[in-house]
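Removed: one protein chain of the complex. Kept in place: all other protein chains.
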Amino acid sequence: MASALINVPPKAKRGEIIAIKTLISHQMETGFRHSETGVPIPRDIVTHFVASYNGEEIFSAQLFPAIAANPFITFYTIATVSGTIEFKWTGDNGFVATEQAKIIVE
Amino acid sequence: MHQPQRNSNRLATRRDTLRGALAAGAALPILSLHRATATPADMRAAIANVIGDVKLNVGRVKIEIPPLVENGNTVPCTVSVESPMTTEDYVKAIHVFNEKNPQPNVISARLGPRTGRASIATRIRLTDSQTVVAIGEMADGSFWSDSVSVIITLGACLENLI
Partner (left out) sequence: MRNGAFNGSHRSPGRVFCLSLTTTTIIAAFLVTTIPVVTRDIPPDKRKSTYEQMSADTRAMQDEDTANPGMLWVLEGHAAWRAKVGTTGRSCADCHGDAPNAMNGVAARYPAFDSKRGAPVDLETRINICRTEHQQAPALAFESKELLALTAYIGRQSRGMAIESADARLEPFITAGRAIFERRQGQLNLACTHCHDDNWGQKLAGIPVPQGHPTGYPLYRLEWQTLGSLQRRLRNCLIGIRAEIYPYGAPEYVALETFLMWRARGMPMETPGVRP
């Protein structure tokens, strides 16, 4: 599975707005490039990203070829209760990657 | 500071020339071919596709993007929307568009009352100096926007993919 780097604060206060940073390894081949002999290189990108907090979706995004390789996405959410934040990336050619982080909310 | 504006024609020249000049030399597995780019009309069509036939207000949205970019392959871009982010008044989505890449869409993010702060940051690709537009879709059905001009410079010694 592709490598991913997640930055979720390990602890937060209830109601605190926290920043979550995600970085996934993926070439994001645009589909607009051609080989030297003119053969088009097919698109191969991450198309969707979803983050869930204890099973409930808190953020999602649809990605296009204009997103740079190794997609980096930062978003915010409110720390509600302790639990697990899950991340899932899906894309062309059946690409799937998941990652999770635990958070303690006091 | 000298900020050369590289227009599309010059980019095509360099890359076409590279391809020809190096055909006999090192075999390059992949080479970018400069295709027809999107136009501002394509971007407007893509925006209309997302927001429908609704008024697009200017304001409340702020794009942070370096005005002069070292490399168009990876451009940091942050979009923030002013909003209390309560259950009644929140940003439903943020959409980003560009003017000159082969495709006008960049990212569409779905937010909600749990988001806390309506702000996303990512890294985008920009083929050429152009305008980037960000739209905030509000829970009340209104749309707000910001647009910025970005200058993309290229290094003096154009790299090949080897």
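The first chain written gets the first letter, and so on, giving A and B; residue counts start at 1 in each chain.
We adopt the following convention: a contact is a pair of C-beta atoms (placed from the backbone, for glycine too) under 8 Å apart; a residue touches a chain by one contact, two chains touch by 3 or more.
This one's a predicted model, so the numbers in the text were calculated from it and none came from an experiment.
Which one, B:40, B:66 or B:84, makes contact with the chain that was left out?
For the chain that is not drawn, the touching residue is B:66.
Residues on chain B that touch the omitted chain in the whole complex?
1-4, 9-10, 12-14, 16-18, 20-21, 26, 66, 68, 70-71, 73-74, 76, 153-162
Using the touch rule from the top, list residues of chain A that touch the missing partner.
3-7, 21, 23-25, 27-28, 68-70, 72
Following the convention adopted for this analysis, only the chains that are shown with their structure count from here on.
Could you list, by residue number, the parts of chain B that touch chain A in their complex?
For chain B paired with chain A, touching residues are 19, 23, 27-33, 35, 73-75, 78, 98, 101-103, 105-112, 114-126.
List the residues on chain A that touch chain B in their complex, please.
For this pair, the touching residues of chain A are 17-18, 30, 32-36, 38, 41, 53, 56, 58-69, 71-78, 80.
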